[in-house]
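Missing here is one protein chain; the remaining ones are kept as they sit in the complex.
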Amino acid sequence: MPQLNMVQAINLALREEMERDDRVVLLGEDVGKDGGVFRVTEGLFDRFGAERLIDTPLSESAIVGAAVGMAVYGLLPVAEIQFMGFVYSAFDQIFAHAARLRSRSRSRFTVPLVVRAPYGGGIKAPELHEESTEAFFCHMPGVKVVIPSGPYVAKGLLVSAIRDPDPVIFLEPTRLYRLIKEEVPEGEYAVPLGKARIVREGSKVTVVAWGSMLERVMKAVEGYDAEVIDPLTLSPFDWETLLASVRETGRLVIVHEAQFTGGFGAEIAATVAQEAILYLRAPVVRVASPDVHVPLAKLVEHYLPSVERIRGTVDEVMKY
Amino acid sequence: MPQLNMVQAINLALREEMERDDRVVLLGEDVGKDGGVFRVTEGLFDRFGAERLIDTPLSESAIVGAAVGMAVYGLLPVAEIQFMGFVYSAFDQIFAHAARLRSRSRSRFTVPLVVRAPYGGGIKAPELHEESTEAFFCHMPGVKVVIPSGPYVAKGLLVSAIRDPDPVIFLEPTRLYRLIKEEVPEGEYAVPLGKARIVREGSKVTVVAWGSMLERVMKAVEGYDAEVIDPLTLSPFDWETLLASVRETGRLVIVHEAQFTGGFGAEIAATVAQEAILYLRAPVVRVASPDVHVPLAKLVEHYLPSVERIRGTVDEVMKY
Amino acid sequence: MPEETIATFTVRSLRILDERGKADEALMPPLSEADIRQMYELLVLTRTYDERALALQREGRIGTYPPVKGQEAVQVGSACALFPTDWVVPSFREMGVHFTLGYPLDLMFRYWAGDERGLVTPANLNILPICVSVGTHIPHAVGIAMAAKYRRDPVAVVAYFGDGATSKGDFHEGFNMAGVFQLPVVFICQNNQWAISIPLKGQTASRTLAQKAIAYGFDGVQVDGNDVFAVYRATKDAVEKARSGGGPTFIECLTYRVADHTTSDDASRYRSPEEVAAWREKDPILRLERYMSGRGLWDEGYGAEVKRKATRAVDEAVKAMESAAPPEPGEMFEHVSATLGQRQEKQRFVDHPPAPS
Partner (left out) sequence: MPEETIATFTVRSLRILDERGKADEALMPPLSEADIRQMYELLVLTRTYDERALALQREGRIGTYPPVKGQEAVQVGSACALFPTDWVVPSFREMGVHFTLGYPLDLMFRYWAGDERGLVTPANLNILPICVSVGTHIPHAVGIAMAAKYRRDPVAVVAYFGDGATSKGDFHEGFNMAGVFQLPVVFICQNNQWAISIPLKGQTASRTLAQKAIAYGFDGVQVDGNDVFAVYRATKDAVEKARSGGGPTFIECLTYRVADHTTSDDASRYRSPEEVAAWREKDPILRLERYMSGRGLWDEGYGAEVKRKATRAVDEAVKAMESAAPPEPGEMFEHVSATLGQRQEKQRFVDHPPAPS
């Protein structure tokens, strides 16, 4: 089986889905001839042509808005926002339209749309190129939020996202794009949306982390009897898997690179603190970036949760 | 002292601040000659003219974006978004610009801007006219989020918001606009940002609620020994006041009209569950709207937390 | 170069029926007498619905309502030029388009009464739900046109919006994309001179709205929007061009919002009775009546009969609306996603159990 990095795995998912189903079309800035600024769509333009790899004008709102229209007509558009930091001008199209068109039309019109965006920090890029504001999208009924943490799941999740009948925000951790290689089978397999993955079993503490933080968490928990859970889908969240684990371990550490206050860690902590209160041996603790803007290259590693900070927190929680 | 409703109180705050300081200018759709669709700016056009009551084109993004520029130049703009449901197209201007310009310029340029918007449900208005997505703005470093719950605090908070050196999102609970009258003094008084208000003292359970939910909470807790806290400012939140109360009562119920998942209640619950865990006699519970889109008039009252549902939850929590 | 003129653009306007009801026969589109009668009946139906809606709102039987009055010709004239296979992306003040295409009156009432089930477009119509968020629906029309073009379906997509919508970023992004991809889309602006209290000159310094198409490399035309024939013809030309691969067209229809912005508005606060009176003179129905009467197609008896028929249809729709069962609380969970998440399931059945009846 081929060893692929995440860029290649996503590329393969797109290629196979496009081959399988001519309703799948890709649109965005530089996704066509250029193959995307991260080369995620490389080779697809030559294979599928300008009709299905649509280089759009620089118009984030209309990229998503037009994709909504395409989806309504029966296509399965995959829209790329070049970096998550530029999705904010498409916020209205995502939240007021993509998320609601099914509801507004009482399912007469649906929006099987995927919005892909590179996201997350640690790549020493300019401002707005290292955002991780997934929590916004988790507060939107009608929208699913998916975050892969490696090549294998990336492919399978993207296939599921494309086949999902409703809008999916698919966030690709930029720092991982070329960091990890894994065996990624060609051909059909789908990693289901809404189902978390137990990445490592353990019995004394549960750590939940997604995207590029997972890689750090795996390093940080070395030597601990820790269960590590990767939700894969943040919305709708797989509460069962997480709660089952915490009821076992009695401890929960949540790690995300988004800013602390109002991050999705809050929802997880709140839910667990309510629903597993009788099992908790320690307070639920969040490790996150501070409530400041993502700094530029010189400071970004002070901002992001480090392996040491995660390990330190796990250690503290274990002392309860 | 005059008895004013919230519309009148806000109008008075605007008028007095404009009289006091010619840097204060208002801009938005229909804020001028028309006096605003809720009449919040009534009479100000006649008093201050078109230069300071600026009727803009229908351009939410540029309303906020231009206000950012005005603030940079040294004015104190108060921008109105006609309903919160239309702020999403200004999301980029708020989050990528207003929130960050101080940081990007290392305080060389600052953005003393207020964005006002009517918000919240229960007025039987069309779609997008009853949104309550304050949680989005609470996940934005650099932005303050203020929600008054009655005429007196509305005036004082708006004065503080206008004088604040940084951007403030000021959300006005539409359902309360004309529901409550209070004594509202003319002349200077400011209700400070970042400071919660204990609306009712009690010792057995703390209930925190903001905006139009506060009014329902006050009815719901009748007969209970409940302490009711109105945060007034959601971001930055007054954790001290809330934690002190919960450490006393040992119980916390959070009520908001925003959708449950990812609402700001999650942040409160997570924080309290972590920092007051040793004091809690019952799990922290949230009463919120369900994770669906705000329905139209016929169902909206089934959607919003009702007095009964709040009371039922308080009752359950008291049983622990 | 050095200093020279490198491009010249013109904006055309079209009117066929003048205010006294005289038609320019050279420009008149081929319409049978039956066609013209049908247009007239649809105009009257729209107005009758509109007047009733206002009355119902005053009685608290429906919610906030945005009156159409004065703009009927834009709506009926343009919609008459569409095929059932075409797609329509409306804003919120195009009830005449809906009715022309056959949208049930009672459904429309139910929507304005606050029941989202009123937005279930019948299966034979391609009309997107009413969109109150001004201008933000324009990219949807563009995307539908992209998909139709991809599918090689010879359909036109028509987006409706007001003068205020031309200031929104989505207007621009959508128009620009339509130009780049030469899409089968027709943009119809009901320039009714006002966006709530903002008059056209407070909305844009552009002399006409039609000229905005110059920025996107396609045609813009200004049409007398109170002239049902001119609107019909301009739309027909544009949808035919669209269906045959000729790309987008922008049609600015000059008309007037004779009533308040919505039932929550009081237009007398910001505009003069004289201005309104002048436009009442240009009433599109009156104008067609004059024309028809000149051709012997209209007399008082016929007018009264048409009105009666319209009133009957509206009466029935009101009855249907008011006898429809109110939505169950569980209804609000029905169409959030194809399947509910675990938490929504719990919210539905535990937190929001069906109300005891």
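A, B and C label the chains in the order they appear, each numbered from 1.
Quick note on the criterion: a contact is a pair of C-beta atoms (placed from the backbone, for glycine too) under 8 Å apart; a residue touches a chain by one contact, two chains touch by 3 or more.
Values in this document were obtained by computation on a predicted structure and should not be read as measured data.
Touching the missing chain, out of A:Phe48, A:Phe137, A:Phe264 or A:Tyr303, is residue A:Tyr303.
Contact with the omitted chain, checked across C:Ala123, C:Ala205 or C:Val350, is made by C:Ala205.
The missing chain, though absent from the display, is touched by one residue of B:Gln8, B:Gln93 or B:Thr313; that residue is B:Gln93. Within the whole complex, the absent chain has one touching residue among B:Ala13, B:Leu101 or B:Val208, and that is B:Leu101. Annotation for chain A: contacts to the undisplayed chain at residues 29-30, 32-35, 37, 55, 57-62, 85-86, 89, 124-129, 260-261, 290-293, 295-300, 302-303, 309. Listed by residue number, the positions of chain C touching the unshown chain are 1-16, 24, 27, 167-173, 176, 179-180, 182, 201-208, 211-212, 214-218, 222, 224.
Contact between chain B and the absent chain runs through residues 25, 51-52, 54, 56-57, 59, 61-62, 64-75, 77, 89, 92-93, 96-97, 101-110, 141-142, 144, 164-166, 194, 235-237, 239-240.
As a working rule, only the chains that are shown with their structure count from here on.
Identification of common neighbours of chain B and chain C yields A.
Among the other chains, C has the CA centre that is most remote from the centre of chain B. Chain B and chain C have CA centres that are 36 Å apart. Separating the CA-averaged centres of chain A and chain B is a span of 30 Å. Here the spacing of chain A and chain C, counted between their Cα centres, is 40 Å.
Looking at chain A, one finds that residues 61, 89, 92, 96, 103-104, 141-142, 235, 237 touch two or more other chains. Across the assembly, chain C contributes residues 116, 133, 136, 169-170, 336, 341, 343-344 that each touch 2 or more other chains.
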